Structure formats: structure tokens, C-alpha cells
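All protein chains of the complex are present and in place, except for one that has been dropped.
Right after this comes subunit A.
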Amino acid sequence: MSGYYFAWACCLALVVFLVVLLRRRRLREKYALTWIVVALGVCVLGAFPGVIENIATAVGVVTPSNLLFAMALILLLAVCIQLSVEITGLEEETRTLAEELALLRFDVETLQGSNAPEGTSTAPDGATTTPDGPTGSSGGSRRGA
């Protein structure tokens, strides 16, 4: 019976941990909600093991633990997919920001008159007619790479 208490304590610790993360703003609510629901669900199942047996019988799974494993796998799969989707969104946002940043920097340089072709003429010319004053001062040092 002590195994149940141990499992139940683990579930409870999980809920507490999530709430702590949320309170410290280390975890956004839209991600935490799923986990809290799951953790609470596991707490209930841990406290009342009979529930999972009833569900297993209802859906026609012979071994209740297999139902648990299957549900856990599906849940983890869903979370992985959700994270991939979120990362894709983040990458697109990063890309847009990088573009905007680069274009803004160009505008700033142009306003400062430090972008060579803008300062001299609209048509870029060979190295002879547009000396690279700005290249040395701003072009080279600014890029951290």
C-alpha cells in the first residue's frame, strides 16, 4: 500500500512545482494549464485506483495499467506536437524581427549618412569614387556576428 502513498506524493509534488513555476513567471499559463490538469488527474487516479479499473472496463482494455500507458503516450505526443508548433511560430517571429531590425538599421545608417551609396549618389559606384569612410567606422565595428 505504501507504493500508492509514494505515487500520490509524487503527483502532489508535481502540482506544487507547477504552481511555483507559474508564480515565479517561469511558465506561461497557457502551457501550465495542461500540466496542472494532468497532474490533478493523476492525483485522483493515485488516490482512487479503482477509477482507472472502471474506465478500462468501460473502454474494453483488459489490463488497466495498459490504458494508463497508452493515455500517457498520447498525451506526451500531443505535448510534443504542441511544442513543435510553438517553436515554428517563434522562429517565424524571430525571422520577422530580424528582417525588421536589419531594415531599420539600414534606415538609421542612411539617416546618419553613413551608408556610402546613399550619401553620394543613388547608383553605387566603384571603389574609387565612394571611399569607404563609413565602412571603417560603422560597418566593421558594429557587426558582432
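In the analysis below, contacts are C-beta pairs under 8 Å (C-beta built on N, C-alpha and C of every residue); 3 or more make two chains touch, one makes a residue touch a chain; residues count from 1.
Heads up, the rule we're going with is that contacts and distances are computed from a predicted model.
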Omitted chain, identified by the protein name its UniProt record gives, among "Carbon-monoxide dehydrogenase medium subunit", "Glycosyltransferase family 2 protein", "Cysteine desulfurase" or "Cytochrome c oxidase subunit 4": "Glycosyltransferase family 2 protein"
Touching the absent chain when the full complex is considered, from A:V20, A:L33 or A:L103: A:L103
Touch residues of subunit A, complete complex, unshown partner: 94-95, 98-99, 101-103, 105-106, 110, 115-118, 122-127, 129-130, 132, 134-135, 139-140, 142-143, 145
